[in-house]
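Okay, here's the structure, questions in a sec.
Of the protein chains in this complex, one is absent; all others appear in place.
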Amino acid sequence: MTVVVLTPGDTGFARDLRAALLDLDVDPVLAEPRTTDRRELRDAFARAKGGAVVHVCGDAAATVPAPLGETGPEEWDRRGERPLREALATFQAAHDHFAAAGGGRLVLVTSTAGISGAASVVPFVAAAEGVRAMAKSAARQWGERSITVNAVLVPLALLAPGAAGVTSFLTPPALGAPATLHDVAAAVRWFTGADSTGITGATVVADGGAVMAP
Amino acid sequence: MTTAVTTDDLAGRVVVVTGASRGVGRGIVRHLARRGVKLAVSARSRDGLDDVAAELTGLGAPHVAHTVDAADRDATFALVGAAVDTFGTLDGVVANAQTSPDPVGIEHITEADLDLTMAAGAKGTLWLMQAAFPHLHARGQGRVVTLGSNAALEGVATYGAYSAAKEAIRALTRTAATEWGRYGITVNCVCPVSVRHHTPGLEDPDALARFERSFSRQPIPHDGDLEHDIAPVVAFLLSDASAFVTGQTLMADGGRIMLR
Partner (left out) sequence: MTGDRILAGRGVLVTGGAAGVGRGIALACGVAGAHVVVASRGDNGRAVVDDITGRGGDATWVRCDVTVRDDVTHAVAQAVERAGGLHAVVHNATSNQSSVPHRLEEVTHELWDDHASVSLRGAYHCAQAALPALRVTQGTMIVMTSPAGVEGSATLPLYATVKGALRGFAKGLAREWAPSGITVNVVSPLAFSPAMVNAIAEDPAMEERLNRRVPLGRVGDPETDVGAAVAFLLSPDAGYVTGQTIGIDGGHFMNL
């Protein structure tokens, strides 16, 4: 059973994802407290003996709806740049831990809002697409070390219920209902399991079929 | 040092446009005519063709007009041949012709439906590309513009046969761009949103209101205007300014789809 470390571990989404993963016979561990300290993260991964790290990019604080014109520098940083710094630290720590362990699975979870765009959460949308490009780059550089890096994209409403309205322009999901935590957990689990060891740099959209992007 | 953007370089150019009698094709032809382009236009029906030819005459635009079923390879080659015979050269082609069956779900699409869309759209585009190629190749430059659809990109329900042809066209666009770049020929696709012309019943105020509301979710919340919104993008892809743009799909859709 793969030990999956969820970071950051201090959000409702992380706790809900943890519960959903437990239902799927995964052993999920929350990495707390939230930090951008690479060594702390690496140690947390090592202590948990994590075979997989799932990094979630996007939370309520990053997605407070506001026009860019009214977004001050601190807010820009919190919503746009800090998520990228957190991702970088997590990716680097995961690399350190996995390199020592001879390999590992890194999964990024963020929102489809990065692909579709969304008004009022521009800093976050930038971060979501930026972290996806970071993940693809990591996949290219770390594949030789048996580290896979893939992304699961979810509706913004799952990451940040308060910001759900900003993606109301999307076509309704083809499956008639948006993705649930169970659906997301299943996709995440797949990227940590034996069946996907040959997959890296990929993005799976787990949203019930609203955004059908390449 | 050469100037980057010259006097309207489209004036005097020779461009073939298929499916020119209505809708997007008609809008493209009108716009190009006003910019001094010499046109070879086609339509399936005689009446439609006569109508657009009359307009071009009224605009003082040099043109030849043929009835052509886009799926007809020989007729397509004859159209392009007529353009070259009449105007002495060829600068570009716009493969706009497309037919579409009534919308039905995937499980109801007949072979005839798919044959219809693929023949006019995918084959029609391929035949026009092939007919143009020797002339553009000989000159060491040329422009090919194809037409795609956001319905295909989004997988809009009930347009399966139409969408299959449109994505086939985009694949041909990229392949031709890859192969013909070495000859100085660019090949690009435009996906326009301009549907007013084939939406019936808009004289009814309620229907019109519903129609206009249907654009409310896209960033630029109105149907594309052929003259201002759609045709200029096609014209760009025919002009010198796009000489280094190839294999691209340009969405002239008010930001409706931002997949690319």
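Chains: A and B, in written order; residue numbering restarts at 1 for each.
Throughout what follows, contacts are C-beta pairs under 8 Å (C-beta built on N, C-alpha and C of every residue); 3 or more make two chains touch, one makes a residue touch a chain.
Source: prediction; values computed, not measured.
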| item | value |
| --- | --- |
| Contact list for the unshown chain, restricted to visible chains | A, B |
| Residue touching the undisplayed chain, where the options are A:Val121, A:Ala163 or A:Val184 | A:Val121 |
| Residue in contact with the excluded chain [from B:Thr178, B:Thr199 or B:Ser214] | B:Thr178 |
| Option touching the unshown chain, where B:Val29, B:Leu79, B:Ala95 or B:Leu250 are the choices | B:Leu250 |
| Interface with the unshown chain - residue positions in chain B | 1-8, 10, 35, 174, 177-182, 184, 186, 219-221, 224-225, 228-230, 232-233, 235-236, 239-255, 258-260 |
| Chain A, residues in touch with the chain not shown (by the definition above) | 67-69, 71, 73, 76, 80-81, 84-85, 88, 91-92, 95-96, 99, 113-142, 169, 201, 214 |
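Keep in mind that, in the parts below, only the chains that are shown with their structure count from here on.
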| item | value |
| --- | --- |
| Centre distance in Å when chain A and chain B are each reduced to the mean of their C-alpha atoms | 41 |
| Partner chain A, residues of chain B touching it in the complex | 154-155, 217-218, 258-259 |
| Chain B-touching residues of chain A, taken from the complex the two chains share | 115-117, 169, 171, 212-214 |
